[in-house]
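Only one structure is covered here, and it is reproduced in the block below.
Every protein chain but one is kept in place in this view of the complex.
A and B label the chains in the order they appear, each numbered from 1.
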Amino acid sequence: MDFLTLIQVLDSTIRLALPLLLACLAGLFSERAGIFDIGLEGKMLFAAFFSAAVAAMTGSVWLGLLAGIAASMVLSGIHGLASITFRGNQLISGVAINFLAAGLTVLIAQDWFQQGGRTPSLMGAGRFNPVTLPGALTKTVEIKEASAPMQLYSELLSGHSILVYLGLLCVPLTWWVLFRTRFGLRLRAVGENPAAVDTAGISVVRLRFAAVAICGLLCGIAGAYLSTALQAGFVKDMSAGRGFIALAALIFAKWRPWHALYACLLFGFLQALALRPDLITNLTGMTVQVQLLDALPYILTVVILAGFVGKAIPPRAGGEPYVKER
Amino acid sequence: MTPTDNETGRDTGPDTGPETTIQGEYDVDTIHVAPAIELRGISKAFGPVQANKDISIHVAKGTIHGIIGENGAGKSTLMSILYGFYKADAGEILISGKPVTIPDSQAAIAAGIGMVFQHFKLVENFSVLENVVLGAESGALLAPSLSKARRELTSLAKEYELNIDPDALIQDIGVGMQQRVEILKALYRRADILILDEPTGVLTPSEADQLFRILRRLKEEGKTIILITHKLREIMETTDTVSVMRRGEMTATVKTAETSPEELAELMVGRKVLLRVDKTPAKPGPTVLEVRDLNVTDAQGVQRVKGISFDIHAGEVLGIAGVAGNGQSELLEVLGGYETATGTVTVNGEQIDLTGAKSDARSRRERGIAHVPEDRQREGLIMDFHAWENAAFGYHHDEAYRSGLLMNNKAIWQDTEGKMERFDVRPPDPRLAAKNFSGGNQQKIVLAREIERNPELLLIGQPTRGVDIGAIEFIHQQIIALRDQGKAILLVSVELEEILALSDRIAVMFDGQIMGERMASETDERELGLLMAGVTDEKGAA
Partner (left out) sequence: MDVMPKWAEVVLVPLISLLLAAILSALVILAIGENPWEALKLMVSGALGSTYGWGYTLYYATNFIFTGLAVAVAFHARLFNIGGEGQAALGGLGVGLVCLYIPWPHWSLALLGATLGAALFGAAWAAIPAYLQAKRGSHIVITTIMFNFIAAALLNYVLVNLLRPVGAMDPATARFAESTHLPNLADILGTFGIPFSKAAPANVTFFVAIAACIAVWMLIWRTRLGYEIRSYGHSEPAAKYAGISPVKITMVAMLISGGLAGLMAINNVMGEAERLILNSVEGAGFIGIAVALMGRSHPFGVFLAAILFGFLYQGGAELALWTSIPRELIVVIQALVILFTGALDNMVRMPLERIFLAARKRG
């Protein structure tokens, strides 16, 4: 495998890791606050549809992004209502949200566009187009001829949509918010011991709703990325289990922002490899089944969960609704 | 005063003096006249249960006021109202002579009230400093808040002799230290009134003495302290005035110097109480339980029981005294069959397994060991099951309760009816769910189930925790009756009084070890208290 091919694989690694990363950070905020969220998948899908739909109707991808975020946050609100206000089962609520998104997106898509549950293809300003960094080459022929550092710069670093750079920026930002601000301190505290937060005179409900809202926001961006940057339009079930892989990455990362980035890059790399099975065959001389590559993130997660690669301890109050004690 | 009025007062935080938080709410005269706290006619009902009935009380500034009462007397409810956990149905709260409403904890803090809960409200994997700062930060960024709190903590520590490492994680420090963090939290928030709910439950007598020294120091500095407890000794030693609660009502408020423990006990219960149990001297028979070099290590790798050895004879009650968390629970769990251990344990001369398949609770029961667990709501009963289902719990494999793979529900039902009658369980309705019985009646269901197995050895933990006085007497009688039938009994209780009243011999546990063994007739609370604090005696462990 030559250097350029490697760069190309890494390039698609970033492309594919990004929605995972955003969803993973979304889950991080929610779960650090003590609200389990297996509805990341549904929120992404919901956002993907509304982003593409609004972008298609208005021609503006930015309006699409806003619509996607709003849609995702509506589902977050339902999750918050069920798990915070009415102290319901957070897992069941998450399952319901996944189905709600899966069903409603097709239903509305059919009603609005009559194209069998998809949106029209997005073009021009209806999409997030690649950003070319200053001095980067864009033509494939030119890149092929260029020097290795130039190839790295032009192919790997340049040419992503603005959301990719934004998403990568979210990692240090999340770390900073979580560990360097008052909000972060309270957020982590409410996920560990909500009674401590409550008796300190802070509203557990408000804090958890804030966390769930941030989760919705990030899932919204992740969904918008899927349908307006990674692909040009919405198709049925396009989130394709990414919400669950993000959840797996979150556990892998043990609820820490930087590790979330590494985990998502790893899972993104596996997805990128699954797109190029020929590479592995060329490289190792063995035929690796595509199905195995597809299943690898899930198998890895199970192995991690089983504690063979260090124990993952979730936030202590996670999954439990807070009830004031006498 | 409303909470919003105080938002600014709280947020300006530690920089402002204690008085400024409620600045302008009273004038100089009232500081000396008005009580720190006054409650007028507080009432609170939970459904049909009247937890607080028309309670009035006033606590003078700069005093320690005790509130004493049995479990369920309504002490905690009253304090929860004061700290904004519940809204009273009726009544008024006045702080320094001014009426206030306390809809939430934030308002309570703003009103200058600090609370140290029985179960600490700390974030385990946060540092001391982070716990103190939480909720009282000085800005949106953490670093300035933390450095400010660090300075403040140093001066508070000096002022009140509350030394502590601000960077230690809560999970790494002992309960005594954790309690200190709770007090510092309140002081950092400029609390003038400090409420402590059963603060000595987890402390050794010497740690408790240290706490009381701190409280007296706080009093000297002009703080007002409310001490909630059910221990008469603490009231007599530390308080200036004391209020007694019974069944949701405030039955009396007296000056501590003008009362006696006997009078307080009578006020608590409503009649003269026998603090002693009528019993004849034990007639110990052959050894039933023999424990040698027992070691227990928990899942976190902490050694909880450290090489203890002891015997119990037939017809004898061995009491294990000690502050909660010194290995007694683990001892019961090992003997009850749901914790593994090393060492040797024999029952009537036959060794029992401490690990492996035959070390489970079912095997223990088959060996004639019955167990009334410390926490009946968590372990002894399934709260959502009917009484009749609970009556077979743990014995559901018994011949009498089964027919093949199926349960013999009819037999269990009939047996339950008999048990309820013999143990005076009220109401005697086998169909009622366990959660719908009172604490005393729940305990009677457990006791009936275990005692009627006619065991060789009865393990019994905290037999009267959360049980009303009437049931306590009944339960104590049942334990002594079983002893008199020649059975061996291992009693674990954190109530020294109970240990002294029931036991024939007493072993004291501290830090997983037995510090000493005494005949009940030859010892007293003082001597046992020293052992409980880990003061070794020359006679050594058995």
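Heads up, the rule we're going with is that contacts are C-beta pairs under 8 Å (C-beta built on N, C-alpha and C of every residue); 3 or more make two chains touch, one makes a residue touch a chain.
Computed from a predicted model, the values in this text were never measured in an experiment.
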{"item": "Among the chains presented, those that the missing one touches", "value": "A, B"}
{"item": "Among A:L10, A:C24 or A:I38, the residue in touch with the chain that has been omitted", "value": "A:I38"}
{"item": "Chain not shown: contacting residue from B:M236, B:A411 or B:A433", "value": "B:A433"}
{"item": "Interface residues of chain B (partner: the chain not displayed)", "value": "47-48, 336-338, 360-365, 371, 373, 375, 378-385, 389, 393-394, 396-397, 402, 405-407, 409, 433, 436"}
{"item": "Absent chain, residues of chain A that touch it", "value": "38, 78, 81-83, 86-93, 95-100, 102-104, 106-108, 110-111, 114, 117, 241, 244, 247-248, 251, 289, 291-292, 294-295, 298-299, 301-302, 305-307, 314"}
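The rule is simple: only the chains that are shown with their structure count from here on.
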{"item": "Rounded Å distance between chain A and chain B, as computed from the means of their C-alpha atoms", "value": "46"}
{"item": "In the complex with chain B, residue positions of chain A that touch it", "value": "179-186, 188-189, 192-193, 195-203, 316, 324-326"}
{"item": "Footprint of chain A on chain B - complex, ascending", "value": "10, 76-77, 80, 83, 85, 104-110, 115, 117, 119, 121-126, 130-131, 133-137, 139-143, 145, 185"}
